[in-house]
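With one protein chain held back, the other chains of the complex are shown just where they sit.
As written, the chain order gives the labels A and B, with residue 1 at the start of each chain.
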Amino acid sequence: MSAPRYWREIKYRYRLIGELCTECGSIIFPRRRLCPHCGCRELEECKLSERGTVLSWTVIQHPPKGYEKYAPYVVALIRLDDGTQILSQVVDVEPEEMRVGLRVEATFRRVREDGSSGIIEYGYKFRPVIEEP
Amino acid sequence: MVLKTSRPVGIIGYGAYIPMNRLKASEISRVWGGCAEPIEEKAVASIDEDAVTIAVECARYAIKRAKIDPREIGAIYVGTESKPYAVKPCGTIVAEAIGATPQVTAADYEFACKAGTEAFQACIGLVSSGMVKYAMAIGADTAQGRPADPLEYTVACGGAAFIFTLKSNKTLAYLEGSYSYVTDTPDFWRRGLEMYPRHGSRFTGEPAYFRHIIGAAKGLMAELGYGPQDFKYAVFHQPNVKFPVKVAKRLGFGMDAIKPGLIVPYVGNTYAGSTPIGLAATLDVAEPGDRILVVSYGSGAGSDAFSFVVQDAIIEGRPRDLPVSTFIARKRYLDYSLYSRMRGKIHL
Partner (left out) sequence: MRPVSIGGVALTPVGEQWELSLRDLACEAALKALDSVEIDHIDALYIANMAAAPIQGQLHLGAMLADALGLRRIPAIRVEAAQASGGVAIHEAYLAVASGLYDSVIVVGVEKMSDALPEEVRSALAMAEDQEYTAYTGVTDIGLCALLHRLYMERYEAKPEEIASLAAVSHEHAVGCPHAQYPFKVSVERILSSPMEADPIHMLECSGIGDGAAALILTADAGNVEIAASTVAVDHFFLTERRDPLTLEAVRMASKRAYEMAGISPRDIDLVELHDLTTIMGILSLEDLGFVEKGFGARYVSEGNVRRDGELPVNTFGGLKARGNPVGATGVYQVAEVALQLLGEADRCQVEDAETGLAENLGGVASTCSITILRRR
């Protein structure tokens, strides 16, 4: 990926920053020029919840280019505690341990890299919530 | 010469992170023969983890415990010897990930296993001089172990972050003084394009580890007028089990003093994370009034010694929810082949 394209999304990917629609109260992620639900253009930056619940999940066995090193990996549809839905990998879990309803939390991980000389791309992934045993 | 600050400095928050993968020492013996040390197993980063991601985890926990606004952090220093980029600081990525940018100074430190405490020294200086309100020092590593080398048993991944600020009743522990003891001693090194380090085997003992730790510890204690009996706990750099136990004994510390911080048997040597995580594990159990001696060691070589005194705020401010022991207990085992894959030893 080009450096400018990666750089542009850093804040949103690193810190899970979305937008709050001042009209209908929806939380929008990723950011948009106008609310995809009500069309309002008055949007304020807001931080998404970092915890959520797995709604559905799959295991990617055959990845697209750039993700081979990491396969197989779990991708899940997650409903965050603030009601937003997000698509993300789920890590630190065996596919056999995955289930609908699993509680997960955001973490910061490598997503891919542009060969051995290009930039390293980081971003959010989720993992089962770490709790005291 | 003891390094004393013009104004007292304390720790307002800290956090540690150890990846969940473990490789048993017996697995390494199975593949390469040889004898496993008293080390049982070591922590191994996942394929999508590196020194930066570990540093970010630690930093986030530290900020949460400190209950501060990350925008008020004026400096972020990451000490590591496994920088993902040779040129581009981990510090900037961490700063962005925690929301401290753009009004911050950030950089990386390298001094082998004492890079983390190097960062401590710099942060303490910036804070006590009044240049910044909060400064965060992180020691984090995903160092590489050369296959079939004895060090492969111990090289591990992990880190801890400490946020320093002027001492107040909110700080968890304050610094009485520090002492750095540095010489040019080539006991362990890694050249620029090499994946694995090299070391001088037994040369890494007396002339290196022991000389510098003892030099720094004795120097600090003499200048502060303390003996081992004045310290409740001591944290020494732990490249293996034998060295910290031996140096503790030589300096007059009993096993009780070093036990809380001695995590190497369970997670291995986390390099720049080693002493910081040891300190975190000790703070997890320390009580107000306890004095803690912390002495790191970095090959090349040098030691930073610190004397911290625990304050009342430790009761509320320590991570009751996620102490170091939680990360030690949280594990899944890899076999040697998965470990090789996770650590990028298999070239695709």
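Criterion: a residue touches a chain if its C-beta (ideal position, glycine included) is under 8 Å from a C-beta of that chain, and two chains touch if they have at least 3 such contacts.
These numbers come from a predicted model, not from an experiment.
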- Omitted chain's touching partners, listed by label: A
- Sole residue of A:3, A:24, A:38 or A:55 that reaches the chain not shown, by the stated touch rule: A:55
- Message: Touching the hidden chain in the complete assembly: which of A:9, A:23 or A:105 does that?
- Response: A:9
- Name every residue on chain A in touch with the hidden partner chain. 5, 9, 13, 28-30, 36-37, 55-68, 70-71, 73, 75-77, 84-89, 95, 100, 111-112, 123
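Just so it is clear, only the chains that are shown with their structure count from here on.
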- Distance between the centres, which are taken as Cα means, of chain B and chain A, whole angstrom: 30
- Of all residues in chain A, those that touch chain B in their complex: 10-11, 14-15, 68-70, 91-92, 94, 107-111, 120, 122, 125, 130-133
- Interface with chain A, chain B side, in the complex: residues 20, 46-50, 52-53, 56-57, 60, 84-85, 93, 96-99, 321-323, 326-327, 329-330, 332, 348
